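Take a look at the structure below.
The other protein chains are all here in position, but one chain of the complex has been omitted.
Going in written order, the chains are labelled A, B and C, and every chain counts its residues from 1.
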Amino acid sequence: MDFKQIITGIYDEVKASAPDGKVSDYIPELAKVEPDKFGIALITTKGSTFSIGDVEEKFSIQSIAKVFLLSLAFSIRGDSLWERVNVEPSGNPFNSVVQLEYEKGKPRNPLINPGAHVLSDILLTELNDPYEAFLQFVRKITGTRSIDFNEKVAKSEKNLGYRNASLINLMKSYGNIENHIDAVLDFYFHICSVEMTCEQLAKAFLPYANLAQPFDFAGVTLTRSQIKRINAIMLMCGFYDESGEFAFKVGLPGKSGIGGGIVAINPKQFSVATWSPRINKKGNSIFGMRALEMLTTRTEDSIF
Amino acid sequence: MDFKQIITGIYDEVKASAPDGKVSDYIPELAKVEPDKFGIALITTKGSTFSIGDVEEKFSIQSIAKVFLLSLAFSIRGDSLWERVNVEPSGNPFNSVVQLEYEKGKPRNPLINPGAHVLSDILLTELNDPYEAFLQFVRKITGTRSIDFNEKVAKSEKNLGYRNASLINLMKSYGNIENHIDAVLDFYFHICSVEMTCEQLAKAFLPYANLAQPFDFAGVTLTRSQIKRINAIMLMCGFYDESGEFAFKVGLPGKSGIGGGIVAINPKQFSVATWSPRINKKGNSIFGMRALEMLTTRTEDSIF
Amino acid sequence: MDFKQIITGIYDEVKASAPDGKVSDYIPELAKVEPDKFGIALITTKGSTFSIGDVEEKFSIQSIAKVFLLSLAFSIRGDSLWERVNVEPSGNPFNSVVQLEYEKGKPRNPLINPGAHVLSDILLTELNDPYEAFLQFVRKITGTRSIDFNEKVAKSEKNLGYRNASLINLMKSYGNIENHIDAVLDFYFHICSVEMTCEQLAKAFLPYANLAQPFDFAGVTLTRSQIKRINAIMLMCGFYDESGEFAFKVGLPGKSGIGGGIVAINPKQFSVATWSPRINKKGNSIFGMRALEMLTTRTEDSIF
Partner (left out) sequence: MDFKQIITGIYDEVKASAPDGKVSDYIPELAKVEPDKFGIALITTKGSTFSIGDVEEKFSIQSIAKVFLLSLAFSIRGDSLWERVNVEPSGNPFNSVVQLEYEKGKPRNPLINPGAHVLSDILLTELNDPYEAFLQFVRKITGTRSIDFNEKVAKSEKNLGYRNASLINLMKSYGNIENHIDAVLDFYFHICSVEMTCEQLAKAFLPYANLAQPFDFAGVTLTRSQIKRINAIMLMCGFYDESGEFAFKVGLPGKSGIGGGIVAINPKQFSVATWSPRINKKGNSIFGMRALEMLTTRTEDSIF
């Protein structure tokens, strides 16, 4: 398959299409980003790489970090993890307190905010230095030592994260948070503040596509079966209240962040990352979704 | 892959495991079925077939029929179908009126009951004889002329379907049902009453796996892209409130019915049907789910 | 107190104020009414009457009839009535299916639609001819033999009452409706179709204010304690999702109907009825609420 030609074609076409949506202003720090940045990076399981556009510029990966968080927690806890968080799609906006109250403080899945709070809480309980462990894992899986938290972004969220504070307090009232709330949120906001380039992001997700290789990074090990399960969760729950739409149109497991990044994988074939900061009302990058829909249409290859 | 050996092993092991769950008593006619029936039938895209147990006995396919309904409606209406029904997972029990009210009469997806009511309504509007058209399609895709409605089951549902009547009246109050309510429900209950054997069911779903062949049965044609989208919907929404669990553990697109049938496909590889009438509280066959989880674990092959 | 002067003053002032809201178009028959009709009728427990405006013209009392229905059912069943319906305010629009689902088919109170369906169901079970019994009671309490159902209005509702059908089917699915759904709805739509003048309506509610007299009309008897409880229910639940607003501003037990009627009582003092067909979005007559707020402000006398 000639990925180079396909990706170049998609990039040009999407880039030329009408700009739509707007940069997230949820966090002041994120609002400063240049709205028309756009990049695509793809890596095949055979090692070929293709990238075009703003693929070497770092951006805030935000919710995409939840997949790394899930990988760490799953590696440590195994299936006992599911006593604390479910694996069903949410069917509601990603930060809804309604479902959390009806389900007595057990989040619907690990990729919505309250799910990620529970995973953060688990890492705080299990690890001596979860901040360091998280960074080590992410640095190892991207093969980039310079990956780090952005303290400004983390602090910016902390000051404004009232809805996150509402969710986590509600879970604590049901007994599903063990550590101090401020400690959990501080860790959570830090992991969301991690910055990567498109190329680094594509590389970081290649191990989720490359099932032939053992998954072992900085001591975080996952079995083949566990990786497949993470992929299933990404497909079901990776795009907030638009997960069905993404599965329907793109048909690949993936994860988006309100910083405008999207990453998706085609098992045994490739990992692909896009970045374009203009997001739609559901919180997903408009150019990113458009590009990935074209990709599976033109390659005639999704998981379905 | 030696499917024969794998399936025989799974059949023996599941058959020997403790019986759990119970036969649906929602409809009196269904409650009469022998609870310990169990069968597995698999057909590969290359034409090999493997079956074991009660695979030649007919059972009520119930909700599995929604996939055929969706295929007809999608074939006729194309993407304009999505103006009447969404493609997001429901995140709620399959017959919840709550979500329907909050979303003003537009069902979350075509595989929950209200979604199937809307599809039924569309066929009543579009076709002269939707009953005949449905049978023709199902007979063609199974290659079995004797497939038919079970009038007793259809009538049994009609007399007891208060929750279905509640759902469809609610949608009608929002203007999302065009035809007379009794007419829509009569058609809906008929299609759910269709009976098949495991072997017929596996055969009927092979075209959803066999993307290399054109999909054209009794005039119902779907593009490759449309088939993939139906598969994506099955994965997201095929198992009521347990869709996430099924994707997580089995990792194949599929559909269950409260008659105890489950069918699943592995794109480009096979279609597999199981039947065991004992269902869990979510409405899914316990032995069926167990067998399919073993299948993807032992073949080490799911879509993820 | 000079009610004549107060009511005349209120009538003139409200009549001169800007017309707002619009006639209910929920039922075609109701939509035909002249929007600028306006009347006020007040009767004291001592027998004095004051009326002004369109007080001798009949209008559809609609939901106000639920109070008569409650009186019949309470008289027959006593406190066992509350096993089938609660006495809590609804906190949701009057026809919400959401609360009904969360509370498993038991309506929040007797004055919302599903509550009235349950009461209708009880009368169908208990009485040989509930239609005749209802008419006899209403004729006796108004002292007017000519009170009757409006068949056109009853039929008009029947053809369009999809939301009512949704509610009652949901309750039936939970086992809280004993009779055939069509029979219950037919009776319910008939009682809502009763027509009265403002003067008749004020007279009909005087017994709820006049606690010194025994309540006994056509065999429907209520104790003093039961009347007080009906008054409490009216205060809590008589104005759909605006009950708190009415208690806050007017401070009297009462009931409104989408035909534009409102009736309220001041225990031991008076009964007052208003009619003005323009209703607000919550379903309550705008001029009626305005007039009654002025009444308790100017007389400096509410129940609080």
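Just so we're on the same page, contacts are C-beta pairs under 8 Å (C-beta built on N, C-alpha and C of every residue); 3 or more make two chains touch, one makes a residue touch a chain.
All of these numbers come straight from a predicted model, not from anything done at the bench.
Colleague: When the whole complex is taken into account, which chains on show are touched by the absent chain?
Modeller: Contacts of the omitted chain with visible chains: A, C.
Colleague: Of the residues A:169, A:213 or A:280, I need the one that contacts the missing chain.
Modeller: A:169
Colleague: Of C:77, C:155 or C:228, which residue touches the hidden chain?
Modeller: If we include the chain that is not displayed, C:228 is the one touching it.
Colleague: Which residue among C:109, C:142 or C:200 touches the omitted chain?
Modeller: C:109
Colleague: For the chain that got dropped from the picture, name the residues of subunit A it touches.
Modeller: 96-98, 101-102, 162-163, 165-167, 169-170, 172-173, 181
Colleague: What subunit C residues would touch the chain not displayed?
Modeller: Considering the whole complex, subunit C reaches the absent chain at 86-92, 99, 108-109, 224-225, 227-229, 231-233, 235-237, 241-245, 247-249, 251, 253, 267, 297, 300, 302-304.
Criterion: only the chains that are shown with their structure count from here on.
Colleague: Please report how far subunit A has to rotate so that its Cα atoms sit on those of subunit B, a copy of the same sequence, as a value between 0 and 180° in steps of 5.
Modeller: A turn of 180 degrees brings the C-alpha atoms of subunit A onto subunit B.
Colleague: Just curious, how far off is subunit C from subunit B if you go by their C-alpha centres, in Å?
Modeller: From the centre of subunit B to the centre of subunit C is 47 Å.
Colleague: Where the centres are mean C-alpha positions, what is the separation of subunit A from subunit C, in Å?
Modeller: Roughly 55 Å, centre to centre.
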